[in-house]
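Read the structure below first, then the notes.
Removed: one protein chain of the complex. Kept in place: all other protein chains.
Here the chain labels run A, B and C in written order, and each chain numbers its own residues starting at 1.
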Amino acid sequence: MFSADQGIYWFVVFAVLALVSGLLFLMTPMIFAPRRRSAIKEETFEAGQLPPGAKRIRFALQYYAYLLLFLVFDVTIMFLFVWAYSFSSEGTYGFVYPLLLILVLIPPLIFTAKLSKAMDMW
Amino acid sequence: MNELQFFIAASALFFAIGVYGLLSKKSAVRILFSIEIIINAASLNIAAFARFTPYNLGDAQSVTIFIIALAAAEAAAGLALIIESFRLRGKVDVDEMDELKG
Amino acid sequence: MAETPPRDFLRTFLAVATVVFLACVALLLYLVVGPLESVLSYLFRNPAQLLVDPLFKTIVFPGLVYAGLVAYLAIWGERKFAAKVQNRVGPLYAGGLPGGILQNVADLLKILFKEVIIPRDTDKPIFILAPLFAFVIGALPVVLVPYSPTYVILDFPLGVLLFFVFTSFYPLVLLLAGWSSNNKFSFIGSLRALYQQASYEVPLFLAALAPVMLTGSFRLIDIGDAQGKVWFVLVAPISAIVFFTALLAELEKFPFDIPEADSELVAGWLTEYSGVPYLLYQFAAYIKMVAYAGLFVVLFLGGWNGFAFLPGEWWMVIKVALVVLVIISTRAFFPRIRIDQLLNVGWTKLIPLALLSIAILVGLQLLGVLALVR
Partner (left out) sequence: MDYLIPIAILAFTSLMAIMALESRSLVYGAISLGGFFLGLSLFFFYLDLLYLAIFQLLVYVGAVSVLILFAVMVIGEPAKKVPTPRYGGLGFLGGLLVALAAVFIALFLLFSFLNLAADTLFQIMLYVSPVVVLLAFVILFIGEPRQRSGYRFKAFGILGASLVFAGFIGVISYLGTVPSYEGSVTFNLVDLADSLLDQYGLLILVLGLLLAAAAFGAVALAKKEEEEQ
């Protein structure tokens, strides 16, 4: 594990402090605020209208492709970070491969961009 | 029981949980979950061996990183398949994907 | 018998509420850190060491109090600045001289005593816990930003990456918040936010590659120290621009204010939230902004390196304040763009630009120019 001087314990203290203060904020209105239930108040808000139809409807997935691309690029960037780390040290043999990795990933990027340009609406 | 054994036992436990899911679940999403759990168990196994044997840490870490990357690609393709299947048929039950059966 | 004027009642009420609030904070400190006596003896065992004590760092200077204070000033400044640009007055009365600087305290007290409305058919545990986790996840990156080599809470060897880890948790919380609200606006808003944050993480990471390449380290302290000669914004200007743009998108600040687009989607993924949970989301957003401004300063604007007559922490604070000012001023100047425009800009402009910047750096390295910078 880490040594103490890196401050991992203080990180934990910070996280606990943030959590507890957030909880405190959440608890306050439970104690002080009024709680009056009514049917209209608890209705889903749709800009004044009563919501028609089912609430959890399914939406179209126009930009889903970008999410998949994001996953692939995320992995790639993690390799690039290792490469960037050893960038400044001279004469690394495998200098080229991550750059080639990026080159390989450009065609899917163009493909996806073209594809979603065809759908210019949300 | 030393530390190496503890971590391998932990990874075996996760592997077993994943096997349980593979055998017992019918929803394709849950099966994807089980596959992810199994892959993660494998990577924990390799990481434990890397840490508790006096060899080069770099190689084992590289292998684990490759495992994670492959699993990510697998998850992307798998989810695309699941969503596509859902679009076509409205359900993701693997037992009911039997259109090819004669 | 004269009727008590309501104003007096309000004042008493505010006083009592403040006392209760402070008592709660004291109780919090008491519970977390331990018995009060031992805290006091811990604090005063060596007064000279107090300012560099890790507890002081965690709670006061780069920690919670400082971040909260800057976030507070940012909220006030944003309201005031936008009002000035749009020829309004903005907050004016509360707090006297610098127009309405206590307005947010009044708002906070008001919100604390408002009813939390939980709509029907929501997923209650997620609906209530999501703002809490958003608050914690939004506050956590503050830990990593160094204000000088001594003023840092967690000196992590992979600091840049850990910062991005905390960032990448945010879409998860936000997707859950939108889904659990059981509202169409919320879910559309959270989907948009997800697309936006996921898409702009890629150029953000790619732009952050440049400082790592230039220093060969992931430690934020190393990166800040390496800019003693030249700030990295001069070495890799394209990366800095890309990083700042992606930062605006990650913070959902104005040209990329799509998830909350209040003229299209009521309030986006925040539609069903009211009272304290809403407050927590806003806190999270602004504290995240402070952390991001700090990261931008450390990565590109030279960190704590300044001129001689001020200590480094002050330079850092000034730069962070300036960056925060620039970020909040975008609200007044820019219109909102559409989601498809946003995604296309992210994937087809920013990513190639970031890659171009990396290519330029590689070229400079091969030419041997970068050795002069280091």
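Heads up, the rule we're going with is that a residue touches a chain if its C-beta (ideal position, glycine included) is under 8 Å from a C-beta of that chain, and two chains touch if they have at least 3 such contacts.
Treat the numbers as computed from the prediction; the structure is a model and nothing was measured.
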{"item": "Missing chain: touched chains present in the view", "value": "A, B, C"}
{"item": "Contact partner of the left-out chain, one of C:63, C:77 or C:171", "value": "C:171"}
{"item": "Residues from subunit B at the interface with the omitted partner, ascending", "value": "1-10, 12-27, 29-30, 32-34, 36-37, 40, 43-44, 47-48, 50-54, 56-59, 61-62, 64-66, 68-77, 79-84, 86-87, 91-92, 95"}
{"item": "Touching residues on subunit A - with respect to the absent chain", "value": "1, 56, 58-62, 64-65, 67-72, 74-76, 78-79, 82-83, 85-86, 92-98, 100-101, 104-105, 107-108, 111-112, 115, 119"}
{"item": "Subunit C residues touching the omitted chain (full complex)", "value": "123, 126, 157-158, 161-162, 164-165, 168-169, 171-172, 175-176, 179, 187, 191, 194, 198, 201, 218"}
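Here, only the chains that are shown with their structure count from here on.
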{"item": "Higher-contact pair (C-beta pairs counted), A-B versus A-C", "value": "A-C"}
{"item": "Approximate Å spacing (C-alpha centroids) for the pair subunit B, subunit C", "value": "36"}
{"item": "Where subunit A and subunit B are represented by their mean Cα positions, the distance between them in whole Å", "value": "22"}
{"item": "Chain centre separation (subunit A, subunit C; CA means) in Å", "value": "15"}
{"item": "Set of subunit B residues in contact with two or more other chains", "value": "none"}
{"item": "Sites on subunit A at which at least two other chains make contact", "value": "74"}
{"item": "Subunit A-facing residues of subunit C, complex", "value": "24-25, 28, 31-33, 54-55, 57-59, 63-64, 112-121, 128, 131-132, 135-136, 139-140, 142-143, 152-157, 161, 182-185, 187-188, 191-192, 194-195, 198-199, 201-202, 205-206, 209, 212-218, 266, 271-272, 275-277, 279-280, 338-340, 343-344, 347-348, 351, 355, 362, 365, 370, 374"}
{"item": "Parts of subunit A lying in touch with subunit C, wherever the complex brings them together", "value": "5-8, 10-11, 13-26, 28-30, 32-36, 41-47, 51, 55-57, 59, 63, 66-67, 69-70, 73-74, 77, 80-81, 84-89, 99, 102, 109, 112-113, 116-117, 119-122"}
{"item": "Subunit B contact footprint on subunit A (complex, rising order)", "value": "61, 64, 68, 71-72, 74-75, 78-79"}
